[in-house]
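The complex appears here minus one protein chain, its other protein chains still in place.
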Amino acid sequence: MNFKSTIGFEVHFELKTKSKIFSPSPVTYGAKPNTATNVIDWAMPGVLPYVNKNVYRLGIMVALATHAHILPNTHFDRKNYYYPDSPKAYQITQFFQPLARDGYVDIEVHGKKKRIGIHEMHIEEDAGKNAHGTNGYSYVDLNRQGVPLIEVVSEPDITDPDEGYAYLEKLRKVVQFTGASDVKMEEGSMRVDTNISIRPAGQKKLGTKVEMKNLNSFEHVRKSLAYEEKRQQQVLLSGGRVQSSTRRFDEASGKTVLERVKEGDADYRYFPEPDLAPYHISQDWVDKIAKEMPTSAEDRYDEYVNKFGLKPYDANVLLQTKESSDFFDKAVAAGADPRLAANWMNTQVNGYLNDNRVSLSDIKLTPEHLAAMIKLIKDGTISSKIAKKVFAETITKGTDPKKYVEDKGMVQLSDTSVLQPMVTKVVDANPQSVEDFKNGKDRAIGYLVGQIMKQTRGKANPKVVNKLLNQELQSR
Amino acid sequence: MKITEDTIKHVAILSRLEFDDKELGKMTKQMGSIINMADQLSEVDTKGVPETVQVVDRDTVFRDDKPEHWQDREDLMKNAPAKANGFIKVPVIINKDDDQ
């Protein structure tokens, strides 16, 4: 029997704001417990929420980037549930009138293009964190309480784990390039819940859903979905029934493990949040945000390949993160030759980042430095060999390339009035090489270039030296 | 609408309240008559009528994204029944929703 899978995703992104969604407490990472909190975060009696404008702005960016229809009339609702990290015992979210509906992202899997629908997206508040002790107690830290989130819910368009993987990659990239979120799974600024059901081919009705929450990586998502596909098939083939349940992915065994069976839906008693009036999003504001939005990865790819003439591979490497693409764009804006800049970014810069396990924001090299260095290479001031030295200096110490080259006397020697006497001298001293040259042994010239490089401690411009040597040898 | 003790028990779980048998009986009876009264609302023709969930005279107003420090942790902690090392202390959490 053949089976069809239906896969859904609920992806939470932390929206990158300075303060929380309903209170002005700072959004911080790694602060001491409960220090980034105030009476609102604690749900002290008598407090009221007050909406942070930037949350809506960033949310609208995500909606625009996923081609979603922004609802003109949005409001918040309460989702009621008890948990120590939820101080009000309700979460302020958007249930009845979300921020946007009916979006999509386009993916490509095994060379096949597909459009994956986004059912809706809504903004809401994050909960605090519980640390579980071994002494019979848990410990609550409310620093994260009220950090803004946008939850993106997919349509059930995804039919296999590879598509799921591609969807997540694409969604992450799209959101990342809006700048609305850091989209880092390891820091929790992107969190993935997935669900999967299978049904015999030909059957219309969807099967029973199994959910997996807070998966660690896209690879885990793919593996757990693949495992579930097989497991559920076996259950059905052996005449069993798939239980509506939540399962967890066990990294060590590569299997999913039952966490709990769901008996009916939790009763969250949603109702409209009476402490906040509705918000009507004006088209003017949406237009303004659209204008201010950073260029999407797709548009950047277009520019890199069609305008700058980069190879598709190089363009894609640059576009792996918004950070590297931004760096490249700034270097080009500062006057760098795009192809040289791409080459340096994808080889030397990335090599350094990988070797040292750091990111672009950690290094001292700026896009302006890179542009300056590329200019020095292009106008012949330094050789590529010298450039590597300059690069090593700049990336570790942040030294200005031009100044460094001047201070260290690294400027390339291209002056023929200086080089010509040296060429004459070296040819005079090596009669055998003249002989070799005449006999068509081009190799001879390499030896002579080497001699001049040695004398000038590598500063001689190899192109000029080559030209002068050729002339000299031919004249003998 | 008939309100049974089972309904009341279920609502008590949602409300994180407990009642002994005597209280449960009384609560069931009282809730029964209150909900009977509320049932009268179904007499009103509300076809096509929008809901009023608040009577605010304007759209929600926004705050600028500017962090502010209001209270020190020590002040916020003053009313906490149990605390340790800057955390609020609670009996160990076993499973979210385990009693829903």
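Of note:
Letters A and B mark the chains as written, and numbering starts fresh at 1 in each.
Heads up, the rule we're going with is that a residue touches a chain if its C-beta (ideal position, glycine included) is under 8 Å from a C-beta of that chain, and two chains touch if they have at least 3 such contacts.
Definition applied: contacts and distances are computed from a predicted model.
For the chain of the complex excluded from view, the name given in UniProt is "Glutamyl-tRNA(Gln) amidotransferase subunit A" [choices: "Lipase (Class 3)", "succinate dehydrogenase", "Phosphate ABC transporter ATP-binding protein, PhoT family" or "Glutamyl-tRNA(Gln) amidotransferase subunit A"]. Considering the whole complex, the residue from A:D106, A:D275 or A:E303 that touches the absent chain is A:D275. Only one of A:A31, A:V47, A:L353 or A:M453 touches the absent chain when the whole complex is considered: A:V47. One chain of the complex is left out; on subunit A, the residues touching it are 39, 42-51, 78, 80, 82, 84, 87-90, 138, 140, 265, 267, 269-271, 274-277.
Listed for subunit B, the residues touching the missing chain in the whole complex are 7-8, 10-12, 14-19, 27, 30-31, 33-35, 37-44, 46, 49-58, 60-61, 63, 70-71, 75-76, 78-82, 88, 90-94, 98-99.
Keep in mind that, in the parts below, only the chains that are shown with their structure count from here on.
The touching residues of subunit A, counted against subunit B in their complex, run 17-19, 24-27, 32-35, 37-39, 42, 50-56, 75, 81-84, 130-133, 136-142, 260, 266-267, 269, 271-272, 274, 276-280. Of all residues in subunit B, only 14, 16, 51, 53-54, 56, 58-71, 73, 76-77, 84-93, 95-98, 100 touch subunit A in the complex they form.
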